[in-house]
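In this view, the complex is presented without one of its protein chains, the others remaining in place.
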Amino acid sequence: MPRPVVLFSGQWADLPLEELAQKVSEWGYQGLDLCCWGDHFEVQRALSEDNYCPKKLDLLARYDLQLSVLSNHRVSQAICDRIEPRHRKILPDYVWGDGDSAGVQERAAEEMIATIRAAQKLGVGVVSGFSGSALWPGVMGYPAPNAEEVAEGLDDFAQKWHPILDVCQEANIRYALEIHPGQVAFDLYSAERVLEVLDGREEFGFTFDPSHFHWQGIDPAEFLRRFPDRIFHVHIKDIALNLNGRNGLLGSYLPYGDSRRGWDFRSPGHGGIDWEAVMRGLNSIGYDGPLAVEWKDTGMDRDYGAEDACKFVKRLDFPRPA
Amino acid sequence: MPRPVVLFSGQWADLPLEELAQKVSEWGYQGLDLCCWGDHFEVQRALSEDNYCPKKLDLLARYDLQLSVLSNHRVSQAICDRIEPRHRKILPDYVWGDGDSAGVQERAAEEMIATIRAAQKLGVGVVSGFSGSALWPGVMGYPAPNAEEVAEGLDDFAQKWHPILDVCQEANIRYALEIHPGQVAFDLYSAERVLEVLDGREEFGFTFDPSHFHWQGIDPAEFLRRFPDRIFHVHIKDIALNLNGRNGLLGSYLPYGDSRRGWDFRSPGHGGIDWEAVMRGLNSIGYDGPLAVEWKDTGMDRDYGAEDACKFVKRLDFPRPA
Amino acid sequence: MPRPVVLFSGQWADLPLEELAQKVSEWGYQGLDLCCWGDHFEVQRALSEDNYCPKKLDLLARYDLQLSVLSNHRVSQAICDRIEPRHRKILPDYVWGDGDSAGVQERAAEEMIATIRAAQKLGVGVVSGFSGSALWPGVMGYPAPNAEEVAEGLDDFAQKWHPILDVCQEANIRYALEIHPGQVAFDLYSAERVLEVLDGREEFGFTFDPSHFHWQGIDPAEFLRRFPDRIFHVHIKDIALNLNGRNGLLGSYLPYGDSRRGWDFRSPGHGGIDWEAVMRGLNSIGYDGPLAVEWKDTGMDRDYGAEDACKFVKRLDFPRPA
Amino acid sequence: MPRPVVLFSGQWADLPLEELAQKVSEWGYQGLDLCCWGDHFEVQRALSEDNYCPKKLDLLARYDLQLSVLSNHRVSQAICDRIEPRHRKILPDYVWGDGDSAGVQERAAEEMIATIRAAQKLGVGVVSGFSGSALWPGVMGYPAPNAEEVAEGLDDFAQKWHPILDVCQEANIRYALEIHPGQVAFDLYSAERVLEVLDGREEFGFTFDPSHFHWQGIDPAEFLRRFPDRIFHVHIKDIALNLNGRNGLLGSYLPYGDSRRGWDFRSPGHGGIDWEAVMRGLNSIGYDGPLAVEWKDTGMDRDYGAEDACKFVKRLDFPRPA
Amino acid sequence: MPRPVVLFSGQWADLPLEELAQKVSEWGYQGLDLCCWGDHFEVQRALSEDNYCPKKLDLLARYDLQLSVLSNHRVSQAICDRIEPRHRKILPDYVWGDGDSAGVQERAAEEMIATIRAAQKLGVGVVSGFSGSALWPGVMGYPAPNAEEVAEGLDDFAQKWHPILDVCQEANIRYALEIHPGQVAFDLYSAERVLEVLDGREEFGFTFDPSHFHWQGIDPAEFLRRFPDRIFHVHIKDIALNLNGRNGLLGSYLPYGDSRRGWDFRSPGHGGIDWEAVMRGLNSIGYDGPLAVEWKDTGMDRDYGAEDACKFVKRLDFPRPA
Partner (left out) sequence: MPRPVVLFSGQWADLPLEELAQKVSEWGYQGLDLCCWGDHFEVQRALSEDNYCPKKLDLLARYDLQLSVLSNHRVSQAICDRIEPRHRKILPDYVWGDGDSAGVQERAAEEMIATIRAAQKLGVGVVSGFSGSALWPGVMGYPAPNAEEVAEGLDDFAQKWHPILDVCQEANIRYALEIHPGQVAFDLYSAERVLEVLDGREEFGFTFDPSHFHWQGIDPAEFLRRFPDRIFHVHIKDIALNLNGRNGLLGSYLPYGDSRRGWDFRSPGHGGIDWEAVMRGLNSIGYDGPLAVEWKDTGMDRDYGAEDACKFVKRLDFPRPA
């Protein structure tokens, strides 16, 4: 049976959920990977209002959409990052507070615990998001952290996330860290390190998005083979390289859509990802969860693209041998 | 006439300068790009002790070495960076102080002004170094800075560096920012932005090191063509890519020399840089300054490699047409 | 709104226009890029017979086809070329006359002025064609023209074309020179030179056909980015490279369809052009004109191919963001 | 025994032969491929002055240089070309005359016969040069010649060259047409055609210069395998491709040395030719003639480069198995 | 008219022919390439039972399927191979007998003659299969056979196959040897040798399966151009390379479907074969026979894949020009 094709709502939070749900259903999607910003899902209301969650589920059911995953990338980013002004734009005011680094980190961690609780109320089994990272500025920067400093940075992550994962365990929810620049794990070997530092606890795994591997030169299928039992969620996002000698992989401060960039995100099937290899990789590890389109493409009409992506993913997901 | 081949002393600061000078001379080098750490060059002593600079010059003269460039990457890194514990290992105690971010930045800026003054006393025309960057964590991280935040970050750089460049102007010294990850300029378009934000002031240009372009997918010769009059200094350092599907360009927290890394530095001529193209690029822009070997190669004996590199660079630097 | 997909009638002039119009309409095209040979469009009759143009427009209207562009590549080729016997086969007898070079060039220029006038009568805003070139034999030949000779060749072009462009200006028609081997502009930098020599006059721009860039090693999207306001018309033609060490890019005198050739034209989507990149390039410069299939493929049934191409181009032309 | 390494004097005709001979000898060359322009070799004087040839041979002998090949590319170009003003700069006045096409062609043919006679007086067994071509403007231009026109163009070549080859036969001299853009043969299949149209007469073969194959995408070693008994002479010239999406293979009217060009000539060993494969190809066909460095490199000092090239070729020419 | 798309039944012999025929018909196939194992086709019954062949043809006719080709790869493998235990699993007991090499070879040859006779009764014009090869273990093994030993091995093949081909000639049936590892012909030049050793007898040609060329680095279209009149049958099977530095082309004893393999078979269109080039190659040689899908893909549901493949091949087979 093919996997459910759902849309990650994060890039659509400018639309009221009801409006998005109607579109998504018409485009052929079978569900949503729901983000915790805009009116899509408000964590504090979910915990404090009894009928908040049932109403959301109801709304989705009216459009025949399942709720596969709850995502809170924005708040989770603040847990291990050194907080800077740019973080303010992704955080609710009550998490930002006075913007002092330690306080923001703490409130962000509390909000993630609240997110887990809210997911439990929704009956969702996977929460997806980021981690932030105290190590990030040194990963490619100068001076590079030495072995001891790396170990300290990863310990800091473990200390901050164990309490959240404890709640996951209790709530029977799995946390899917998206392998992504800016997080403690951004490639294959850093993912190995992160699993080690958590002693491989079972609540913790990954959201796999091949677009972040491609420009780093990593084979996404190889990542799947390396962590067959840790792929908790999948984002379908494409990317095109456009290297011509002048531009580069680090983006030159240029916004998405600027044709001088060395790479840019694309509607699935319109970039360079070898989707056949990705799908066979998912098949070979027995991944049966949703395929969540994360739609980003500055060169294509958004509605057209979301529908096109849904059809593309369905064509892609051929049946495996019995 | 071929350009002088010199050695950047930064990776050799564990050796007393006299010992290094003797070796360097025997290996065939014609001079040094002198770093401001170890006993190689102490900025405060240079300013406070009358015979410090003459003695250094004397020492070099005894080994028939010229002094082309003074380099202070370590201190300059702290000027725009948000200071973290990992910075402590690259700063003199009197710059680090209590480690508070704003204070460290300020003391680092003062030390760079002192470095310029010291260079003046030495009679050196180019100071090479870094800038640090308030923007760096967001370059590949999340959330990316928006256009306004990028502008603010670059303004911050300009504000902090104008006073230093004013001293350069007065002292008739050029500052050569190394295009390097972690700095305000790390690729071609970010270098354009940085020149713009400084209104193209003439004291400011670049240290060109092709190894930092290579893994980003940028053509080093294209960079030279883009900034023909801003190449103030050149580092000769090689790099080898080793992508195999598992590793990646961001290095996975792995130290240099770990065979799992996606790339590693190499003795010049032992990596993937197209040196023929680099040399022709330098010829076509009329660069006549020194070629400074920055020797890093965890897989080769250091003394053997430094001598090998000197010969390599001399072979490479064929005469241009009259 | 997607761009109109039309067929360039030049390769179909063996069919009476009425027969072609019926086919073209059934295949799903929305219009024609009409050539001035065969019975498709006869310039002199258009000028001398009052109802010639209305009848042509009527014919097309019956099949629901718009007339986007009038093309006269054949005659325009003779304006700057040194005339040789092979030109006779592409010229009307009254232009060829006695075949003397200067006379043919002159009569060809007059015929192009007549073509502009005819386009005006038809109500068509763009005339597409060639230029010929006094420089062509020396471009890759021996001895290469020196800088002065290049300048003279381009001046010759400007002198011969200014009068034609003057008529364009008066008639409010734009001339779209196809960037093509054998013309004054055949690649990006030669196109720059040609615009310069015409002082950038606004009636003059380009017909963009990516197939001519591909075998030269030029990125078609780069050309679009370089001349965003000069793309007046677009040909959709594909090409496949087939280099195997024995054949080469200059074609060895071998006719299209000979499997020993180093490259050959192909039905759109059956060759090596990166159409996704071309379409995004057209989107990014805001090109809103027709997409004219120029169908050439010796290995495919012509009728099947033309229909297949129409569907292909429609799928390709996805909506841009609002 | 290694093949003699000689220098083609064509690019050095600004120097008196005596001055060149001295340099060439010091650089390590064993002989010259002598051009018929400058004071290097004057065909008419050679025929009319009894001691002209002995004196030249004497001069070379004083510097221990052999005379391997006599080259007259300039005059031979005019035999089949349609003559244009740019030809004037490569022809002696007595060949150019009034510049009328038919007359120039005829006088050029006579001069080539004189060149053969002069070679005979010198005791040289190979004359190298071009052919010109009536077909050239149509090879990549528009309209392409059809099969009949190609046949006519090649017949024109055969008619014009048979009389010259008759003199070759009588004088026991072989003519080596350089496979080169602008000539009747410019790639593998056109070379096949040219041999056919001459009925394979034995006086006729090729000067092989791999640099002209490289940018066309042709494997030079494959050419050698195809014509094992027709390689009469070899030019050693290198070339570097520099395609970056903007430039192209047809050169954009840009002079050599302009960094925007898609390719440029290089001193041997400094470009992209696979010399190992070329040398093994020459070995496998048993070529035992001279290896003539044709030195062109706008980015390198000429004297340095010529000496460097001589050493390079000697290193390259390893002994074959007995 | 498009070529018939048929399914090779060899991988489906676990299903009774009737069950397969029904499926195949529903999936859109127009016929079968019938294997001589399972209940699909039993050679001895076909010869001994009068109504065996008519019944089979009847069965197929009921599902509107044509019978294009009869295939007996298994038995034909044993004709020239040195027999080993692994052969037992592909041979009927009456061919295996006591397993003694010479006896098995002889009985296999007799069975192939019976297969030809059976094909004649069925009215099928092409029999497809293997040859086995006495030379195979030495092709890549040690010590390699010398020229004499190669000649002996090919003579052995000719001696064993001439009697079978004599029956083919008499029965007006063509034998199509699949170019495949393990056979006397496995690439282009070995196919040339095999045709030579048979003096080019006309009953003998090839089954072309591009998947066996791809991993060997051979261009399938080049093979078609080399043997335009010897392509008697075509298998449509795809293959994907997956080289990552650790695995290799010889497969490491790993079974199909093991993700560590260097290559694996794929459903047509899901691998690396350039089908456009294959189809144009078939067009250019005028091949008009069936396109037989040989379906092997361990990563895809078999029924889904067979239907998907049928649609894929039909889309691929565009009409040629008249």
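Letters A, B, C, D and E mark the chains as written, and numbering starts fresh at 1 in each.
In the analysis below, contacts are C-beta pairs under 8 Å (C-beta built on N, C-alpha and C of every residue); 3 or more make two chains touch, one makes a residue touch a chain.
No experiment lies behind these values; they were computed from the predicted model shown.
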| item | value |
| --- | --- |
| Touched by the hidden chain, restricted to displayed chains | B, C, D, E |
| Identified contact with the non-displayed chain, of E:Tyr29, E:Phe213 or E:Phe312 | E:Phe213 |
| Which of E:Glu84, E:Asp100 or E:Glu202 contacts the chain that the document leaves out | E:Glu84 |
| Contact residue for the chain not shown (choose from E:Phe41, E:Phe186, E:Phe265 or E:Phe318) | E:Phe186 |
| Sites on subunit D contacted by the missing partner chain, in the whole complex | 219, 222, 225, 276, 280-281, 283-284, 318-322 |
| Positions on subunit B contacted by the hidden chain, ascending | 240, 244, 259, 270, 298-302, 304-305, 308 |
| For subunit E, the residues touching the chain missing from this view | 73-74, 77, 81-82, 84-87, 89-90, 130, 134-147, 149-150, 180-183, 186-190, 193, 213, 215-219, 222, 226, 241, 243, 245-255, 260, 262 |
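The rule we apply is simple: only the chains that are shown with their structure count from here on.
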| item | value |
| --- | --- |
| Mutual neighbours - chains that touch subunit C and subunit E alike | A |
| Length of the shortest touching-chain route, subunit A through to subunit D | 1 |
| Chain nearest the overall Cα centroid | C |
| Residue-number overlap at the subunit A/subunit B interface, same or different (half cut) | same |
| Reference subunit B; chain at largest CA-centroid distance | E |
| Computed distance of Cα centres, subunit E from subunit B, in Å | 64 |
| Touching two or more other chains - residues of subunit D | 244-245 |
| Pairwise touch network: line, ring, star, complete, or other | other |
| Which chain pairs touch, all of them | A-B, A-C, A-D, A-E, B-D, B-E, C-D, C-E |
